[in-house]
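The complex appears here minus one protein chain, its other protein chains still in place.
Right, chain A next:
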Amino acid sequence: MTLAPDLAAPPARALDTPVLEIDNLVLAYKDDEAFHPVVHGVSFQVRPGEVVALVGESGSGKTTTAQAVIGLLAENGRLESGAIRLNGTDISTWSRRQLDAIRGSKISLIPQDPTSSLNPVKTIGDQVGEILKIHGRGDKKAIEARVIELLARVGLSRPELRARQYPHELSGGMRQRVLIAIAIALEPALIIADEPTSALDVTVQKRILDLIDDLRREFGTAVLLVTHDLGVAADRSNHLVVLQGGRIQEQGPTAQVLAAPRSPYTRKLLTDAPSLTKAQRPSKGKSTSAASDEYSIVVEDLVQDFSLGSGREKFRAVDGVSFKVRKGSTHAIVGESGSGKTTTARSVVAFQKPTSGRILVDGIDVTTLHGESLRQFRKKIQLVYQNPFGSLDPLQSVFQIIEEPLLNFGQIARKDRARKVHDILGRVGLPQSVLTRKPRALSGGQRQRVAIARALVLDPQVLVLDEAVSALDVTVQAQILNLLDELQQVLGLTYLFISHDLAVVRQISDTVSVLRNGRLVDSGTVEDVFLRPGSEYTRELIEAIPGTKTLSHA
């Protein structure tokens, strides 16, 4: 366990009053008539200059707790009992007006999703200046000068230009810097960072977390870091609070909790967290050798252009990508946003015609297919999408969802269809009782199992998994990855696994292609690429994965 020196030893005044003291906090949400508690008696402290990480999966109450601290609970939420003490004063009973005065000045927020956290119709300068205006810091000119200073401080190039631009003109990473500039504008005592980097690419994530660290050191600000990512928490916090179902499972100094977790839940989180240093599953090794010499997918020199605007200008999304996937093996395409990984996947499933190049799936040249032969081809190759909440029709029952592909291909008797649906449901580990339910009555993991069942019901040979586990909690993610592995063993499936998450890729794949800006920068077996990366970019990607060092001993 290596920690930066000042992380291990917070400043001396840290030992005085905590900046934030949560004392036996109970929070409840109202549904229909009654209030149901979702946070049950949570207590922890944040000392000056300290980073405390609230870690948990969805529904653990971590975000609700953070919202309560800054007084922004949803309208149907309420504080049942307990205290929230800011520098020793209980603010849980304060009026709205009193809270408005400390919000932004004493406590500030770095939100989760930079793309929707800035007002699209106001300039960056306006939105940074707004916090100064609300708290009456200086006249118009002074505010303008301070805005430029802040934008420069968070590492934005050409701050004068940025101040005049609108949010949509900036990248996700730049927008998050703007939001950080807002959060530090009044040098608050406490910053609440709610999943501050979950929506960002891994290399951008590292730079943003480094920036938050720098600023925290400079101003001595305490940070309450809310995250689902144990790796981020391990790298960046001194104190760890593990939440599950609204209750604290365990808390203590980060190094201590990770080295010797006391609660079974923390241990489970640690085992399920995908990690680069963890050994591959033994079955994976076998499947590599079991994979036949035949290639299931061959992509040769794929180029995909998109026209911009009026049509003459071209944007090359994929630029000469080639790879081969053996039958029964898993090939991963890794890259950050804009790398061309999803475009490549869409070409392979013949959703679009490539500009040039050849794609063979099971010996068939996909690029020459059209009409009925293209439709029949879709039986062979199926797609599982990232978001299990959006990819299932909310009005269909689970039975209808899984049955639908069968209706599209050939005349299968009703009885045979029902039998097929029942069989496949068992394969993906769902009870028959879910068949009559609608997607909204299922959890995220269950929905993704339904999506996999739907893809498998036509007995395809190839499954394209586009970020298929990215939206899931780590424990659920681990279950789905296990299921995919099992299905591959039994059914001899070939997987094309599209992901931004190198740790997951390491765990599930046999071979990898690393894409950047539409070009192939690295490829080979998982061991080759991860242990002996052939390009500077791959090395940077691997180093940017949070928790690489800290979790290695876990």
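Note that a contact is a pair of C-beta atoms (placed from the backbone, for glycine too) under 8 Å apart; a residue touches a chain by one contact, two chains touch by 3 or more; residues count from 1.
The rule is short, and it goes like this: contacts and distances are computed from a predicted model.
Chemist: Considering the UniProt annotation of the chain absent from this complex, which name among "ABC-type multidrug transport system, ATPase component", "ABC transporter permease", "Acetolactate synthase small subunit" or "Cation/acetate symporter" applies?
Modeler: Checked against "ABC-type multidrug transport system, ATPase component", "ABC transporter permease", "Acetolactate synthase small subunit" or "Cation/acetate symporter": the hidden chain maps to "ABC transporter permease".
Chemist: For the chain that's not shown, point to the residue among A:Ala83, A:Ile134 or A:Ile412 touching it.
Modeler: Only one of A:Ala83, A:Ile134 or A:Ile412 touches the chain omitted from view, namely A:Ile134.
Chemist: Which of A:Ser92, A:Gln112 or A:Thr511 touches the chain that is not shown?
Modeler: Hidden-chain contact among the options goes to A:Gln112.
Chemist: By the contact criterion defined above, which parts of chain A meet the unshown chain? Give residue numbers in ascending order.
Modeler: 70, 72, 96-97, 100-105, 107-109, 111-113, 116-122, 130-131, 134-135, 166, 168-169, 179, 182, 308-310
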